[in-house]
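Complex shown without one protein chain; remaining protein chains in place.
Residue numbering begins at 1 within each chain, and the chains themselves are lettered A and B in the order written.
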Amino acid sequence: MAEILSVRDLTMRFGGVVALNRVGFDVRKGSVTALIGPNGAGKTTVFNCLTGFYRPDAGAMRLMGADGVPLDLMELMGRPFQGSDWVSPRSFARRLYCKMFGGAALAARAGVVRTFQNIRLFKEMTVMENLLVAQRARVDNRMVSGIFQSSGYRRAEAEALERAWYWLDFFRLSEDGNRLAKELAYGRQRRLEMARAMCAAPRLLCLDEPAAGLNPNETRELADWILALRRGHGVTVCLIEHDMGLVMEISDHVVVLDHGQVIASGRPERVRDDPVVLEAYLGAPEGAEEGV
Amino acid sequence: MPRKLWDAVLAGVVALLLFVPLTGVSLSGYTLEGHWQRPLWLAVGVVLGRLLLGWFLERRQRMVGTTRRPGWITAWIDDHRPYIVIAAVIGALLVPWWIGKYWLNVAILALIYVLLGLGLNVVVGLAGLLDLGFVAFYAVGAYTYALGHHYFALSFWAAVPLGAMLAAGFGVVLAFPVLRMHGDYLAIVTLGFGEIIRLILNNWLEVTGGPNGLRVPFPSLFGMDFGRRASPGHVTLHEFLNIPYSNEYRDIFLYLLLFLVVCGMVFLVRRLRRMPLGRNWEALREDEIACRSLGIQPVTVKLSAFGLGAMTAGVGGVFFAASQGFVNPTSFTFLESAHILAIVVLGGMGSTGGVIVAAVVLTVLPEVLRDFAEYRGLLFGCAMVLMMMWRPRGLMGIRRARFHRSEVG
Partner (left out) sequence: MNAHILLQQLVNGVVLGSVYGLIAVGYTMVYGIIGMINFAHGEVYMIAAYLTAIFLAALTLLGIQSPPVVILMVLILTMAVTALYGWSIERIAYKPLRHSTRLAPLISAIGMSLILQNFVRIAQGARNQGIPTLLDGGVRLMENGPEQFVQITHAQILIVVTAIVSMGALWYLIQGTAMGRACRAVQQDRTMAALLGVDTDRIISVVFVLGASMAAVAGTLVTFNYGSFDFFIGFVTGIKAFTAAVLGGIGSLPGAMLGGLVLGLSESIFSGFVNTDYKDVFAFSLLVLVLIFRPSGLLGHPEVEKV
């Protein structure tokens, strides 16, 4: 299987603090990859870089495009102008465009869609509206055809609605379609956020602590959904998670971060038994002594 | 209970300290005049207000957790919505024929404010962008017509689209650099811009005529004039239709034309709110970061809302100039922006019906209450503060589009 995402030497500093130090990992197409590590290890920073919210100071992030052509994510984040950008008007225009509008929106359009640790919904809008907003690319966005309800527009809108209903059914939210997002219970809000991300047609779905705040039953369901997404919809999933049970159960590949560096990566069971990982989680001395 | 009383007394003491120097005495030349009863009354008012507020907050505290049931008024309006709309349209069409010239002018002004309110509502209520210089775009529209006529003999019918485009252009150029930043910056930049436009109109004597303003002609209809006597090469309307002359016809005509424009705007906003663009506006207001994570570019979406608002103001400005027959910079002060913002805030930030009602009430009120003009700014200010405390999301709550699964499948 080919890699859908490859990250190399990702480095990011905030003032004097090095948040990420030459982080590198690969995500294979159709896999579930988990990013784990103690608090403050830099997991969410990696996500913020991948999804275009932060511009890394150095490194490379390549996403395999739908057409098989690799796409430079760094390019989309609006890196500073370089000598070569000034050469042709076309590359200059492209650079200017990325600089003006770049970052998260372009990353999302390239297929990297995420959820958030602290759920971010459009609270005063209904569940269906939340899902329709996410289908930006699918619905005819031209004003005129919308105002006069051209047949093309109506068809596109109907398709968008259908897709929204599909994902509502998938995450068992169908009876909530016309309720305001803020009225949903916490667990349902998490599901709505995932449904909304799926409506944006991701090729790489980044879930930031999807199980946080869920009870064991809900976590169980979540595991099934993620596996179903991977199996039935060909979505590649990248997730940050603290629930080790969930990570061990669903992931194909685990990357362990600590202090902004990758300290281990590999199959879940190998990573679990890695003494370096235990040390990072449990604090060095005890873990090491017990191992000896 | 004693604690609440204590709070109220404390508020009263603070109020006395605040009000005694500023209202207890007034400057008269280099010396003072005493008005000792004024601060006392104000302080008494503050004490009572504080008590009421305490009671109100307690009640709200008790209501936390229970979902608010819509009041019977809201329920009644919801049930009878189509009838209300039809009655309003018929009423609005009948009104100009009966009320006489003075009230006809008030009605035209009210319609202009409805239009402005609807435009600002898109910007503030839907897209969540605070525009404090809305009047600047209104001025751009009005002066497009005035200057266009003065220098290029521009007609009303050409001024409407031109004014709309120019105002939208100004809005986009101004907002583009600022929209990428923290939301508050937009507020202060528009606030400054509103003042700058007024300053330029006031100071650029050679072009704008400064405080003396410019005369603006009345629009014609298919080349026909509304005057008693036709200008050379034109026909007057009453001669053409063979009816007796009345100076009300032109105002009625303007009123009906404006009514058409307002209806168009209501239709447009209604459609947009159910379209991807309108949904994106609201989504941006709710959570910009989530929008970006879904591939929505905040700048373009915000620009479209801001530009549409400015465009509406531009159209309103052209109509204003035409209805007054004269423009000068005093019509475009900050108080005017505050008036429009008060309409949107009282109308409930996003609710079309609310904005229409608020605009009509706030325009007719000063005509009924003599002292209103004196206290206009004060009342607008109080309305904004109180509304934000009481119902920051509006009085009626916004009706949301409902979706049902299509049977076809």
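A few notes on this one:
In the analysis below, a residue touches a chain if its C-beta (ideal position, glycine included) is under 8 Å from a C-beta of that chain, and two chains touch if they have at least 3 such contacts.
Only a predicted model underlies this, so the values are computations on that prediction, with no experimental measurement involved.
When you scan B:F170, B:F380 or B:F403 for touch with the missing chain, the hit is B:F380. Remark: the omitted chain is touched by one listed residue; of B:L18, B:L268 or B:V299 this is B:L18. When you scan B:P177, B:P211, B:G264 or B:G325 for touch with the missing chain, the hit is B:P177. Set against the missing chain, the residues B:A8, B:L341 or B:V360 yield one that touches it, B:L341.
Contact between chain B and the unshown chain involves residues 14, 17-18, 21-23, 25-27, 30-32, 38, 124, 128, 130, 132, 174, 177-178, 181-185, 187-189, 191-193, 195-196, 199-200, 203, 289, 334-335, 338, 341, 345, 349, 374-378, 380-385, 387-389, 392-393.
Here is the rule we use: only the chains that are shown with their structure count from here on.
For chain B in complex with chain A, the touching residues are 67, 180, 268, 271-272, 275-277, 279-280, 282-283, 286-287, 289-300, 393, 398, 400-403, 405-406.
Considering their complex, residues 51-53, 100-101, 103-106, 108-109, 113-114, 116, 120-126, 128-130, 132-137, 139-141, 143, 146-147, 149, 158, 161-162, 164-165, 177-178, 180, 183, 196-197, 200 of chain A touch chain B.
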